[in-house]
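A single protein chain has been removed from this complex, and every other one stays in its place.
Let's look at subunit A:
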Amino acid sequence: MNENARRVISVIVVNEASVLSRVTDLFSGRGYNITSLTVAPIPDSKYSRLTIVTSGSVRVMEQITKQLHKLIPVLRVYEHEDMVEKEMAMIKFPITENLSDINTLCEAYNGKIVNVGDNIVIAMVADEPKRIDNFLCAVKRYNPKEIVRSGAVALER
């Protein structure tokens, strides 16, 4: 694996105060990188699941995994090899743009226009992070006013 390969890790933690800080402090304190971080409770349990996109060499990844394991509220750490990974983006366009083009484009990326206002429309897509990159590139010509992008979520196949 090259020095800065992109990696996705899922961390299952006990839902308790400051658990998120423990995880992020570990990354910042040891000089590891976080590209994105998504966190939400796991339904019907006392746990939350964090999906962390990071990068590093094999040695760095091993340390990240082991150090995460050492945190007391961490139940499990998965380093994903073969996964389904999705990310979401919402984009605000002027209503004067070609809305049917925008909608068609969104549909190609698992999305659609989700809100129409007096002056703007908001579209949303959910797809693989790489494809979200492509989508955001493709919609540039429709003068997007604002873009918000979520972190990734992943499940092992």
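By our rule, contacts are C-beta pairs under 8 Å (C-beta built on N, C-alpha and C of every residue); 3 or more make two chains touch, one makes a residue touch a chain; residues count from 1.
FYI, contacts and distances are computed from a predicted model.
From the set "Phosphate transporter", "Phosphopantetheine-binding protein", "Acetolactate synthase" or "Transketolase", the protein name that UniProt assigns to the chain left out of the figure is "Acetolactate synthase". Listed residues A:63, A:110 or A:150: the one in touch with the omitted chain is A:63. Contact between subunit A and the absent chain runs through residues 13-14, 17-18, 21-22, 25, 29, 59, 62-63, 66-67, 69-70, 72-75.
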